[in-house]
Structures are given as structure tokens and as C-alpha cells.
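Left out: one protein chain. Kept in place: all the others.
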Amino acid sequence: MTDTAVALVTPPARRASRELWAGAAIVAVFIALAIAASWFRNGAYVAQPASAYLPPAWSTGGSAAHLLGTDALGRDVVARLLFGIRESVEIAAASVLVAGAVGVIIGVSAGFLGGWLDDVVMRIADGFLAIPVVLLAIGFIGAAGPSLTALIIVLAGTQWMLFARVARGETLVLREQQFVTAQRALGARPRRILFRHIVPHVLPSALVVATLNVPTVILLEAGLDFLGLGLQPPTPTLGGMISDGLTSITRYPLLAVYPGVALMILVVGINMLGDGIKAFLSERTG
Amino acid sequence: MAAVPITEVPATAPSGRRQSAARHGVGRYFVRRILQAIVILFLVVTIVFGLSHMAANPVDILLPPGATAQQRAVETQLLGLNKPLAEQYLIFLKNTVTGHFGDSTLFHVPILPLVLSRSLATLRLALAAMLIAVLLGVPIGVLLAVRADSWLDRIAGVVIGLAQGVASFWLAVILVFLFAVRLHMFPVLGDAGVSSIVLPAASLALVPLIAIIRLTKSSVSAALATDYVKAARSRGIPWRVVVVRHALRNSIIPVLTYGGMLLGQLISGAVITEQIFAWPGIGQLSIFAIQNGDYGVVEVITMFSATVIIVLNLLVDLAYLALDPRVRDTAGERR
Partner (left out) sequence: MRRNQKITVGFVAVAAATTLLAACSSTPAPSTGSTGSTSSSHNGTLTIAESTDPVSFNPLQQRVTSTFSVLRNLYDPLVDFAKGGSDFTSFTPVLATSWKQINPTELQFTLRQGVKFDDGQPFNAQSVVYTVEALLGTLPHSQPSLAAFLFPTLTKAVASGPYTVTLYTKSPTPDFLAALTQLLIVPSGSATGPSGALASHPDGTGAYTMTSYTPNQSVVMTAKSGYYLGAPKIHKLVWDTIASPTAELAALLAGSVNVVFGLDPTQVATVKSSGNDRVVTIPSTRVAALWLNTLSVKALESPLVRQALNYAVDKQALVKSTLGGLGQVTPTLVPSYFTGYNSSVKSYPYDPAKAKALLKQAGYPHGFPLTIMVPSTHYILGPQIVQVIASELQQVGIAAKIDEVSFSSFATLTAKRQIPPAFYGAWGSTYPDPLQMFQTVVLGGTTGFSWYNNAAVNKLIDDAGVASNTQAYTSELQQIQSDISTGAPFVYLFAYVDAWGITKGLHWSPLSTEVENFSAASW
């Protein structure tokens, strides 16, 4: 064994698990924060214009009651951040779940059944892929009106193709493998083969795609909130807070900074977790 | 504005088709790809039609806001909105193919020329962003590949990791504050000369920049690990020559592959960027249109963008044959 080979074998195991734990820690913290939001309900929703634009607690004029100050309507920034984090995580998780379920089912069916159905489905996926995501969102939500359902439909509708492709690819391989051809020879019905043998093997890849997809959806959803197409005020959203911050950027720039930092750390944490899981899983099977 | 994991870079032409090019000949591949592009275009039109009908009553979204009951009756007749769905679809298809999109209810000018003229501004913005991403990204990627596992690489890894969490619209807001409000270095409004493209292009360039750095780094690293390169180094050929002549060549293919998918992301990001910087492109136009109830404009912009993306992907796929006719695996796609 050369030095390079040794180097290639040992460090990855350690590196992956460090990344995995760090990512998991960050994600756990954020989930805890999201749950903790409930204690601050009033702070996020009750508008008290008389105490608008209070500075953070450590500046002159700040108070301990509002750790990071208040926004344009006197609402506590910390409370809104926490609710925004909760909303980001919940919606992204729900959308990815829907996109994953739909995508895996479509992808597995296309891969297993093959033929013209496979072609048609994949061309439809290409069609969706060709439309820029934000334009699709503007079109759909602009027509349907902003609502939680419309938001999840749009988010899932722009991400299912990823899952479909991966699921289809995996299915194509699995289809030719021995245990599947054996089942067919035994006369097992296609649906049974699909669900008992193929889908379970596709799920790990789908899980990896899902974990790596959540940050994308979080940022996309924040962008839609920023544009006013996502959740509507007074529901606190991180994207909405950035948009509000932009209007008072000349005098109170920090209000636009906090939500962006929260987004960044959340996304980085999930990315690390996702990379860690991927490395962990590929080690196991590789 | 989305974080793009590099493992998922599906070209619209998976490797299977490139195999078929090798097997059946370049000519047939040509024709097949063009036919497929046409099919996808047709599907895009169908999707846009389906979405607008699924989302709302077209009578509501295609009429000028505040229209009286009588005006609604007239316009419904004109646009054929009271016909059965299938017939409406055929009318829509026919209008799209012939380019008859009618007038914008908001601006009272024909929609297609309006969209086409505004798309130039978006094109300039996208090109500028790509330029920044490539001019910065490729050298940095190469540098990181050459200096892999050094302290520079580790720090860069951290920075890139953090940068993936930066929403491009947040970056735009920060840039607005720093450079336009505090430092007065760049204008913040619209399209008034070369300097006004800097900030919007910079914020739009973030996502492609990160992707190109990672792509370049990984492909250059792979190339540097090959025996061919090691042999060249052992013969004493300097790093610069080795890198540029052998490693860089290999990275063009993945970047090109990514480029096709990139345009869609750039247009998506441009929508928000144009909104923040009041850049007069089709992104800002689409937001303005939807805020003012001019749905027809949004439909046309969507279909136009998709068309550009499909055509560009087609050109990229065909360019592969010129660049590298051997069968190549696209990352992340199994055979």
C-alpha cells in the first residue's frame, strides 16, 4: 500500500463523523429553538408601536425584555426569529416529504415499468425542470393567492423531479438484480415486488437527497416570503423579516442582518448533517 | 439562491443518450435531441396552461383589475374563456406557437415585444454574474485543487460552507447597505451605466460562484490524481502547464453541464435581485405584473424563459459532440 492509499482509507471515517455530529448538534439546537418559540407568542404577534425600533439590550436605550430589540411595530425580534425558524423548518420538512413521496413513487414506477411511460414521465420532469423555480411560484401563487397549501404545492412541485430521477436510476439497477428477477420468475405481482423489494432499497438514496434538498427548499421558501408570496403577515418569517429590514435599512440595518444569519447557520447545519449522513451511508455500503 | 449539491447535476440529456449517439451515429442523435426539446417545450406550455387553470379562474386573473361586470363579459368573449377546457387549451397552444399573446392589460402594449425587449436587461445581468462566477471561480477552484488539504483548503472549505447558507437576496440587501447607503460607491437604482450592474451581478453570482469553485476543484483534483499527470510532473513540467493543459480541460465539461441547469437558477435568482435593485429586466417585470393583476405577462415570461433554457440545454448537449464525442458519465446518473 502506498502512502496515498493509507491516507485515503483512514481519515474519511473520522472526518465524516465529526461533520455529522456538528451538523446534528446545530440542527438539534435549531429544533429546540423552534419549539421554544411557543413561550414567546405574544412577543412575536402583539404590535406595540410605542416601543418600535428598540435597540438590542446591550445598547443605550435597549432593555432586557427585548434581547435583540424590536422591529418597526414594536414586536420582539427574538420572538419573531424563533417563530421564523420554526416556520422555515416545518414548511421545508413538509414540502420535502411531499416532493419525496411523489417523486419516489413516480420515479420507481417509471423505472420499473419502463417503455413509453418512462419516456413520458421523464419528459414531464424535464418540462418542470426547464421552468425557473421562482417564475413557477410567481405564476401559481400569483394566480391562486398566497396560502400555506399553495406554498407547499409550489415547493414540492419544483423539487419532486430530483427524487424521481434518483429513484428511477436506482430502480433501473435494482430491476436487473438477481433477487428481483427471481421474484418475477416466481410470478410475484409487480406491486409486491415494487413495495417489498425495490422501494426499501431506494429509500436510503432518497433520504440522502431529501436531507440535501431541505436547505434548498428553506432558501427558496425564504425567497418567496421575501417577495410576499409565502406566508402572509403578521406570521413571522425569516424572509419576511429581511424584506421588512430592507425598508428601514438606512437607519436600523441590524434588523435585516439577524434573520439572514439565522438562515445561514440553519442551512449550514443541515448541509453538514446531510453530508455526514451521506458519507456514513456510503461507507456502510461501499 | 438555492444551495446546489454538486452530486445532483442532471443534464437534460442523461448519459444513456450519449451512448446512443455512439451507437447510432451523430445525425440520428441530433434529430432525437431536437425532437425531445420540442416535446419538452410543448409540455412546458401545457404545464403553464394547466397551472393557471388549476390555480384560479382565468376570468379573474386575465382581466384588468377593477373591471366592471360588463367589461368582464366582453373580455370573456374575446379571450374565449367561456369555451370548454379542451378548446381553450387548443386556442392557447395555437396562440403560443404563432406568437399571438395579445396586449398587456397593465401597459396596453403587445406582450411579446415587451417581454423580449426587457429580457435583454436580464441577459446582461445573467452574463455579468456568470462572468464573475467563472473569472473568480475557476482560478480559485484550481488553486484549491492544487493546494488540497492545506490550511488554505480548510479555511476555504469553511468559507464555502458558510456561503452556501447565504441567501442571495440577503446578500443583495447587505450589499445595498454597505456599498450604496454607507459607502456611496455604487448606484442602487435601475440601469444607468456600467457601475449599476456591479451590485446586482455580484449578489446573483454567489450561487454559481460556489458551484463553479467546487466543480473545478473536484475535476481538477481528479485530473491531478491521474497517472498521466503524475508522469508529467515527474518529468519536471511546471505546475502551471500541467494544470492548464491537462486538468483544466477536464473541468470544462462539468461546468458546461452545470451551465445548462444554471440558466434556470440564474433567472430565478434574477427575479429577486432585479426586484431589490429595480433592475429593468423580465424578473422585475413579472413581479410587477403579478402585483398588478396582469397574469398574461407572467405566462409569457415563464414560457419564454423555459424556451431559452431548453434551447440552451440543447445547444450544450450538441456541443458535447464537438467537444468530446466519447461516452461520458454525467455525475450522479447511473447508466
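In this document, chain identifiers A and B correspond to the written order of the chains, with residue numbering beginning at 1 in each.
Keep this in mind: a residue touches a chain if its C-beta (ideal position, glycine included) is under 8 Å from a C-beta of that chain, and two chains touch if they have at least 3 such contacts.
Computed from a prediction, not measured in an experiment: that's the story for all the values here.
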Contact with the hidden chain (one of A:Ala50, A:Ala64 or A:Leu186): A:Ala50
Residue, one of B:Gln36, B:Ser203, B:Thr257 or B:Gln275, that touches the chain absent here: B:Gln275
Full-complex contact with the absent chain, from B:Ala145, B:Ala163, B:Val176 or B:Ala202: B:Val176
Which residue of B:Gln88, B:Asn292 or B:Thr307 touches the chain not shown here: B:Asn292
Touching residues (missing chain, whole complex) on chain A: 45-50, 52, 72-74, 145, 228, 232-234, 246-252
Those residues of chain B which, in the complete complex, touch the missing chain: 60, 63-71, 103-109, 114, 117-118, 120-121, 123-124, 127-128, 131, 134-135, 176, 180-181, 187-194, 196-197, 241, 244-245, 248-249, 275-278, 280, 284-285, 287-288, 290-294
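FYI, only the chains that are shown with their structure count from here on.
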Between chain A and chain B, centroid-to-centroid distance (C-alpha), Å: 21
Touching residues on chain A, where the partner in the complex is chain B: 123-124, 126-136, 138-145, 150, 162, 165-166, 169-170, 172-173, 209, 212, 215-216, 219-220, 222-223, 226-227, 239, 242, 245-246, 249-250, 253, 256-257, 259-260, 263-268, 271-272, 274
Residue numbers on chain B that touch chain A, as the complex places them: 1-5, 7-8, 10, 12, 36, 39-40, 43-44, 46-48, 51-52, 54-56, 61, 161-162, 164-167, 169-170, 173-174, 176-177, 181, 261, 264-265, 267-269, 271-272, 275-276, 283, 286-287, 290, 295, 298-299, 301-302, 305-306, 309-310, 313, 332-334
